[in-house]
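Removed from the display is one protein chain of the complex; every other protein chain stays in position.
After this line comes subunit A, so read on.
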Amino acid sequence: MTVEVSSLKELVEQASGDDRSPDTQEYFVNMGPQHPSTHGVLRLVLKLDGERVLRCIPVLGYIHRSIEKISEHMNYMNCVHLTDRMDYLSSIMNNWAVSKAVEEAAGIEVNSRIQYIRTIFAELERIQSHQLWWGVLGMDLGAFTPFLYGIRDREVLNDVMEETVGARLTMNYVLPGGLMADIHPNFVHRVKEFIKYFRPKLDEYDDLLTNNVIIQERLRNVGILSPQTAVQYGATGPVLRGSGVAFDLRKDHPYGVYDQADFEVPVGTIGDSWDRYWVRVEEMRQSLNIVEQLLDNIPPGDFLVKKLNSKIKIPEGRYYSQLETARGVLGVFIASDKKDEPYRLHYRSPNFNNLWCLEPMIKGDYIASLIGAMSSLDLVIPDIDR
């Protein structure tokens, strides 16, 4: 296998060169870093033939904040707070990923109340993440209204979570050894109300987008990602499951209390944008089921087994832990040298791998399909760069 490495400048020169003939020419276009559909500062260099995309080269680094490097100078309790800023739509799951890694490495046992609350919050956050994605997908495909419908329902859920957590975006709730605060007395009641509110809304979502003929035309057989390619590129989460690979850490390597909940893992068939769309909408239903099952069984106990801001020391060695966020597998790698700060902390973020699936799935298709396919990947750019 050979790997061709060529700079962007070389590519552009190869394409246009000195050709001044009146024939049609292939050309390069920058999509981003400022573009309404890249949802952040992702830059894609597109090689186009008319409206057909011949190449799509992601250029990263526009929102790099060196979270991994900063973490090397922080103790394990503090590292957690930076992870909110990676995939801001699954901040609690990011917190949990680090906490889980640290707990496993340092041998901290947390009680089952903490695990229950973590699992419930993770699922609630998965729902709100998918709500936003659903609205944004509509907007990317030209329908503005779904965005506000998605946001409307997300606000309801955010209010519920805010009561306990105190924040709406960077939730900062899970810590190594427990939680920041106990759940609010109203929490269980309000989550039940939300479930009652949101189930009919999911049918409304179906009316507005899922059953719309234009949406079907735009998504079906567009951006096909074969299971082999998906696995090769390391895609995870709904992107991988949309391609028909039933891999979900919640099912395959249960953590938290997922083993006590009865739920299904929706899986696509051919791996087109439609499958990824359908998988996510179905995941919202499944998450509602999980929350519903766990909500009444939260056992009593403490919400924090360690002292807040205590210095956790991890024995020398390398540790890896992973869990399923709303976008796929978030892996946390810790290299420890017996101090209370990590020697190296690396995140295997799901969006980074999912992003590279864009080119194989979109080659030779139209720009409009690229937008639809990119939206179906549900990228969060700060998670790619970190």
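The working rule: a contact is a pair of C-beta atoms (placed from the backbone, for glycine too) under 8 Å apart; a residue touches a chain by one contact, two chains touch by 3 or more; residues count from 1.
In the analysis below, contacts and distances are computed from a predicted model.
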{"item": "Listed names \"NADH-quinone oxidoreductase subunit H\", \"ABC transporter permease\", \"Cytochrome c oxidase subunit 1\" or \"Gluconate 2-dehydrogenase (Acceptor)\", with the criterion being the UniProt name of the chain not displayed", "value": "\"NADH-quinone oxidoreductase subunit H\""}
{"item": "Touching the absent chain when the full complex is considered, from A:Val29, A:Ile70, A:Leu169 or A:Ala246", "value": "A:Val29"}
{"item": "Hidden-chain contact residue, picked from the options A:Glu217, A:Asp302, A:Glu316 or A:Asp337", "value": "A:Glu217"}
{"item": "Listed residues A:Val41, A:Val80, A:Ile120 or A:Met139, member touching the removed chain", "value": "A:Met139"}
{"item": "Residue of A:Val231, A:Ala335 or A:Ala368 in touch with the missing chain, whole complex considered", "value": "A:Ala368"}
{"item": "In subunit A, positions touching the absent partner", "value": "27, 29, 35-37, 51, 138-145, 148-149, 152, 208-209, 212, 214-215, 217-218, 366-369, 371"}
